[in-house]
Structure formats: C-alpha cells, structure tokens
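Quick notes on the structure that follows.
Excluded from the complex is one protein chain; the other protein chains are retained at their positions.
Labels run A, B and C following the written order; every chain starts at residue 1.
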Amino acid sequence: MLRVERVGKSFGGVRALQDVSFTVPESSIFGIMGANGAGKTTLFAIIAGNLAPSSGSVRLGDLRLTGLPPHRVAAAGVARTFQIVRPFRGLSVQENVETALRFGARDRPAAAMADAAGILDLTGLDGVAGRPAGALTLAQQKRLEVARALATGPRLLMLDEVMAGLTPAEVQDTIAMVRRIRADRGVTVMIIEHVMGALMALSDHVVVLDHGETIAAGPPAQVADDPAVRSAYLGRRH
Amino acid sequence: MRKFVGALAISALAAAAWASPAAAAEVKIGYSIAKTGLFAPAAPSQINAYNLWAEQVNARGGLDIGGKERRKVTLIQYDDQSNPGNAVKIYEKLITQDKVDLLLSPWGTPHHFAIASVLERHKFPMIGSTASSVQLRNMKPGNIWFTTAAVADKLATAMVGLLQSAGVKSVAVLTNQLPFGQENKKFLMPALKAAGIKVLVDADYPPNIKDMTAILVKVKAANPDGVIGLAYPGDSILYINKAREVGIAAKFQYLLVGPAIGFFRGMFKGAADGIVTLGHWSPHGDNARSKAFYAAYKKKFKQEPDYLDSVEAWVSVEILEQAVAKAGLDKDKLRQAISTGTFDTIIGKVRFDGVQNAVTPTGFLQIQKGELHVVWPKDRQTAPLAPKTGWK
Amino acid sequence: MRLLTTREAVPLLLVAAIAAVLPLLGSDYYLGVGFILFGWIALAQSWTVVSGLAGYISLGHVVFAGIGGYVLVLTWGAVPVWAGALLGALAAGLFALLVGLPVLRVRGPYFVILTFGLAEFAKYVVINIENALGRFGRLILGGPPLETLYWAMAALALAGTLAVVAIRRLRLGAGLVAIREDELAADTIGVPTVRFKLFAFALSALLPGFVGALFVLRTGYFEPAQAFDPVISFTIVTMAIVGGSADARGPVFGALFLVALSELLWSNFPQVYMIVLGALLVGFVLFAPNGVAGLFERRRAAAAAPAGG
Partner (left out) sequence: MEILLSGQLLVAALIIGSIYGLVALGLNLIYGTMRLLNIAHGDLVMIGAYTGYWLFTLAAVSPVLAMLAAGALAGLTGAALYFGLFRRQLAGSQPIERIEANSLLIFFGISIVIQNLTALAFTASPRTYQALDTLVRIGEVSIAQSRLVALAVCLGLSAAIVLFLRFSALGLSIRALIQHRTASRIVGIDVDRVQAFSFVLGFALAGLAGTLIGVTEQISPFMGFPFTIVAFVVIILGGLGNLAGGIAAGMVLGLIETYGVALTSANLRSVLIYGVFILVLVLRPEGLLQRRRLT
C-alpha cells in the first residue's frame, strides 16, 4: 500500500538518506532496522510530511504523499508516533485521544469517531484516562503516543521506538498490543525498533538501513542471516 | 464568582462613601488631570494653580456664592492617566456620583474635547484652560469656554508680525509631530509664504526624538535668520543642548512650549537667554493681580509658575470665582454669567465670544537675563525683543 | 452533552446579569463603568482565542482596537456610524489575515515581542499618515448616546464570551488547544495548523476592531498614540492571566477583578494601581498560571480527590 521510491534527504552537506526504496504490503507489520543515525526517524518524518525529501517520492495507494503537509498526510490515513514523546501535556489522557479522534483520517465510519474507550482499553491506558498526560510514566506516555496515533483512524501506523527504555515485561505487553492493533483494526504497521528480538518476532518484512542506504530487505529470518547486515549492524553494535 | 461580585459591591460602596456629603457646607469642586502617563509631566503646573486658588479662597473665608454667603471649597481630584477616555468617565462620576458643585478643567486639548459631550449632556458649565486648537471652534457653545489666546491660526499671524518687526527674512521650521505643533505649522507655512519669508529648512520630528544633530546640521548649513521650533518641553531642552553644541547662530530662535516652564531657565542659566516662546503673561507688567499671583505661587511652591499652563489654569478659576459671585451655583445662571460677563484676570480683561476668549491677543515671551518678558504684541510689551547672541 | 456546562454557563450568565443590572442603578457613572468592563471582557475573550487556546501570546492586541477606531474616524460622516464600526471590525480582521501568515510562523517569546513591535509599528505608521494628511487629533462630534454605546458594548462582551464557549466545543477549539500543547504533534495528528492559527488570529481581531470603534465614539476624539496605547495590550494580558485563559470564565473574572480594583484604586492611587497590576501579573505567572479560574478548579479537584489518591 505504501511505496517509498528512491527517497533521498540531505541536511546541509550531510546525507541522511540516499535512494531508499521499498513497498509496504497491506496489513503487514513492516520493521525498519538500523544503527543510530541510520536515517530511520528521518524516513518516518518524510513519510508523515514533517520533512520534505530532497529527492524521490512516497505514495499511499494512488495518492502521492510527497509535498503534502502533515495534516493532509494524516487525513489520508497515515499516523506516526514520536520517538521522543510529544503528548499534549496539559490535557488528560482521555482528552489527548479525543482530540485525535476529531482530526486524522477523513473517511472513517461515524462509530469509529467515538471509540475513545476502545482505544484506551487496547493501549492499556483505561486506568489513567483522567490523568494529565504530563504526569504519566515514560512507559505510559509511549502508549499514549500509540493511542493518539490510533485515534486518528490510520490505515498505516508508524511506530518509532515505542519499546525503547521499557522493561522486558513491558516489551512483551507492547508486542501483544501491536499484534492486536493489526488483528482487531486491520491497520498496517511500520515499526522502528532497537530491541532486535522484538522486531524480528513482530515483523513480516524488514528493511535495514545503514548510513542512509538500504543494505538489506526481506523476511526477518533472511535478513538476520545477511552477511552485510551482520557486519554493518550487528558487528558494530556488539 | 461571589468574591468578584463582592469586590464590585465594595468598590461601589467606596465610591459612594467618597461621594457622601462629609461637610455639606463646603463647595465641592472636581476635576481630572494626568497624574500618570504621557502628559503627567505637564500637569503639576495646573494642579499647583488650582491648589493655590483653593487655599486663597478658603483663607478669604470661602467662595462668594452669588453675594449671599461664603462657603469653603474642597477640591476633588482624580487621575485620568493621560487618557481622554478616562477623563470622560471621571467627569461623569464627578457630576453623577460625587455630585460636585463646580468643575475645573483637565490638562490638554484632547481631554477638553473628550469631556465636552459630558458637559453638554448634563448641562454643566466648565471653563477650559490648557487647550488650544482651531477645532475648538467646532464645539457647541454653552457649557465650555476656552481661555487660550494661542489658537494656531491667530498664532501664525502674530508670529509673522513678530518676525517682520525683527527683520527676519529666512527661517528654519522644526516641528514636533504632536497635534499642537502640527496645527501651528499648518497655519504658519502659508503665512510665512505670504509675507515673503523664506523657509530654508522644513523638518518634522517625532515626540520621542533622542538626537537632533542631523536636523541641526542642516539648519546650520542653511544659516537662516530665524529658527522656529514648534516644540514641546522635552525637545525644547534637547534643542538648546544640541543647538549649542552644533553652534546655531540665528538671531531669532523660538520654541513653542517649554521655555515658559520654571525649571527651564534655571537649568540652562545663560544659554537660554534670547529664546522666544509662546505666552501672553509676564509678572513684569503693572497688573496688580498678576504680581500677587506670581508672588504667592513662588512662595508656596518654591518655583516660578508655568507662564502658560499655570496662568491659563489660574485665569479659569479667576473667571469661575467671579461668575459664581455674580450668579451663585445654579447652572443656568452660571452659564449665563460666564457667557455674557467680562472678567478681571491676570492677563487683563477677558470676555467670551461663543467658546473663545474674545479679548486677549496672542503674545510671545522672551528669556532675557533669566527672566521672561512679554515682547509681543508691542502694546503689551514688558521689554523689547532682543536678538539672540550666542550660547554663553 | 448538556446544553451548557457550568463553566460555560457561568460567564454567559454573569455578563448578561451585569448588563441587565447596571442600568437599573440609574447613573451615567455605572453605565460608564459597565461600558469599560464590557469593553475589557470583549477584548480579553478575543485575546483568549489566539493566546489562551492556541498559546500564541499576543502583546500587541491593541493594534486591532486601534485599527477599528481609525477606520471609524476615517469613514466618519461618509457612512452611518454602525457601518463605520463594522468596517472597523472587518478592517482589523483583514489586517490580521494579511500579517498572520508571516507573523504566526514565529513562535514562543519571539511571537510575543513581535506582536508588540507590530502594534507599535502600526501606531507610528498611522501617526505619519495622519501627519501627511494634515490631521492632528480628530474630533468626532454627535456620536450615539452613552446608553446606546453601553448596550452595544454589552452585546460585544456577550458575543465574545459566546464565541469562546462555542469555539471550545468546535473542532477548531480542540485543534487550537492541540497547537498550544504541541504544534508539531498537532499537525501530525491532522490539525491543519496554519489554517487554524490564521483563522483564530483573524477571529480574535474582529471584536477588538469593533471595541476600538466604540472607544472612539465614547471619547469623541481620536489620536493615534492613545488609540494604539500599549498599556491596553498589557491590561488585556494581565486580565487574561489573572482570570485564567483556558476557557470563557477567565476573561470575565479577570476583567471584573481588574475593573473593580481600578475603580477602587486608580482614580486616587494610580501608581499603586499599576504596581498592584504588575505584581499580580508576576504572582499569577509564577504561582497560578491558570488564573483565578484555575484556582477554583484546583480546589475542586483537591476536594474531589480521595486522600492519597
């Protein structure tokens, strides 16, 4: 459903992304791997319209996303979370979700617009719905990121390191949550994760970025065995 | 919320308490003035005159009410923060809440204009003081009168007369952007042209000007016979400092508003000698009221009165006192008395024609050896005009 | 959803009640105080739209009142009074639309000082225009009587309060609050931030334009330095901060509080009034950023929360 075609991005003289191309199949969970600074978050920002690419294009179905402002991308059904969380701190958890319900994807059934309870339940935030977002723990704020993105009614949900900094038990909960999001709501998920095991366990497809370039792509098992990945990614990290 | 309604109620009570007749026998006289804000610096000259007058009236046993009785006066003063909108509110308050018997005028042309409609609505007569504009002639006569003799069009004619008598053939005109300066310029320029006096430099500047060097360098290069500074107090001071620095040598140098204020001459000592300014009053004439006012003011406030503002304010209370002595406190009779009477004041006889002072001619003062003398018109001179010679 | 929640009903009823009661006191003085009070409420509610909801704190809101007043005197005599006031409001809104696009790109404290600079810039431009036209303070004689102005201003205060109540319910309000909380995140969840900000800015300029025109009608005199006086902007901000600017209650509380305070103090102790005003601003920013309305909320929350919960 999402086609990234030869996307490049440079800041000043520094190349953050170069010639990145891939296709995200409908209803898949699509993982993106890479070391710090490999360009993963930049890629998300480009897809979401927060950044304009220096070259290349992004399409969602027939719609060209490149050049659209973020709110139009959201209206088309693409949502993202932020690696460094950005909740509406002064609002309650409930209000955060309700705000997103009023915006986001344009073509949604009316029933979906009133689904705050369902989303809070799915993301495990139902117990803290009345609390100000700024008062949540980091783990809860990461879930709120997911809840708010989900509330925009996306066809494609981009999760940026929602498991970083969580305890192993919390990671397990999150994996279950992501699976449920796809199963219950038919949402396609793109996920950036440093927690390798989790990513491999979740994803149907994986793309590996290194210094802004794609060095491998395919099913997790195949990618994990790729010698380029081993040397460039795993080798350096461990 | 209850708290706020409470606060409002308290404020209303306080206002009412203020207004309650503490001493029924006293004549309550109210006014608003700019104690804060843009015009605050100008207000003390006027407040002093009012206070001095109230003190003198009470020392005389009180205000003569229609020749029947004497009642002490008490002044009610509010700050309008230099905002004409506040002045409107205050005069309404004075009339309807404080129920004053008489009103004195606020400071400044905009404030006079703003409260005119309140006076009209309540048919409450008030004698104006520190206001001057050709627009005042548009006011409906009956409840407001203006003592000034310095309306811009008359001023222009008088200025040309003064320039011609001084043999000035060319001038530089420097104008502050504030209304009074601009209005003066509007009438002065054609008058100069008609009289064949060349304008070598024509420069406007804003009220908050910090440095006049650029303008004065041009003036110096043009070397006119006269410099006409349509200035206010702040820029008058700036002018003296910078003209002295640059070395402006014109024999005639005029500053519209400023030099008539007491501290002005004090601070410059000799440097301000020879500067001409607007004004038609000087203590050096042979008017006995004048000398008495000057002496009393100087004694009480340890400074000279402002030859413009203190004098206008004083004239307004002189007229009010005489009108009340004749007509009492009834508004209609008072209005009649002011409109038709002729009054003895420190600037001589004053009579009104419509809203305007029909008698007093426009005049000019000059600083000579640290004193202000009337130099124009000639029949009111207390000293002849002398050329400005250097900056000492 | 109930027709009106308490926090919506309180300011609306309060404005309506005051408007109904003051004329009964039968004095021009109270009408005059009411006129000013409603003027401040209308200004502070308008300010709340862009600064309270969207968080773009404007320290130059007087510019819209100044423009409204100026348009009124420019059209004086050429069109009926109320048409002139309406044109003033539209001109203020148009001005906001024109400058909004570049100005609203600037954020945080820079936006604050920029709006201040913009208002001063407009003031000096008008001063220079008036000079070029050879006008030095314009006298407006024969405007509507005080009663009429009073009711007009009361209507504006009510309209402003209603507008804030309504906007908060609309998608627009939710979007503006999201912008205040985090503009990038708001954009990403689909809030059309540029359009919303611009719309809010223009909306928050309309009523002040009208209020400015009424101010001029009340004094019968227009002078740019007065009409664009920055103290007006400052007072609006203080009112909104003291009252709280999260919803329609704050501006009403703030305006009531400050007008009551000023009636008590300024006519006799003007400097003390200003000192109290400054101290209030500092105190509320530091200790009660959500204003008086926020203090109510906090107390209620404290009462409702079980101990240790």
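Everything that follows uses one rule, which is that a contact is a pair of C-beta atoms (placed from the backbone, for glycine too) under 8 Å apart; a residue touches a chain by one contact, two chains touch by 3 or more.
All values derive from a computational prediction rather than experimental measurement.
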item: Touch partners, limited to displayed chains, of the chain removed from view; value: B, C
item: Of B:206, B:285, B:328 or B:361, the residue in touch with the unshown chain; value: B:206
item: From B:124, B:268 or B:314, residue that would touch the chain that is not displayed; value: B:268
item: Sole contact to the chain not displayed, among C:46, C:75 or C:131; value: C:131
item: Contact set of chain B toward the excluded chain (per top definition); value: 35-37, 40-41, 44, 177, 203-206, 208-215, 217-218, 221, 233-234, 237-238, 241, 244-247, 267-269
item: For chain C, residues in touch with the removed chain; value: 57, 59, 102-103, 105-110, 112-114, 117-118, 120-121, 124-125, 127-128, 131, 234, 237-238, 241, 271-272, 274-275, 277-282, 285-286, 289
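Everything below uses one rule, namely that only the chains that are shown with their structure count from here on.
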Clusters that remain linked by touching, chain C excluded: A | B
item: Two chains sharing the most C-beta contacts; value: B-C
item: Most central chain, Cα average position; value: C
item: Averaged-CA centre spacing for the pair chain C and chain A, given as whole angstrom; value: 42
item: Approximate Å spacing (C-alpha centroids) for the pair chain A, chain B; value: 74
item: Distance between chain centroids, defined by C-alpha means - chain B, chain C (Å); value: 36
item: Sites on chain B at which at least two other chains make contact; value: none
item: Chain B-facing residues of chain C, complex; value: 10, 14, 27-30, 32-33, 36, 124, 127, 131, 134, 136-137, 139, 141, 143, 145-146, 215, 218-221, 223, 225-226, 229, 231, 253, 256-257, 259-261, 263-264, 266-268, 270-271, 274
item: Residues of chain A touching chain C in the complex; value: 48, 50, 69-71, 74-75, 79-80, 82, 86-91, 98-100, 102-105, 148-149, 151-152
item: Touch list for chain C against partner chain A, complex; value: 171, 174-175, 177-178, 180-182, 184-194
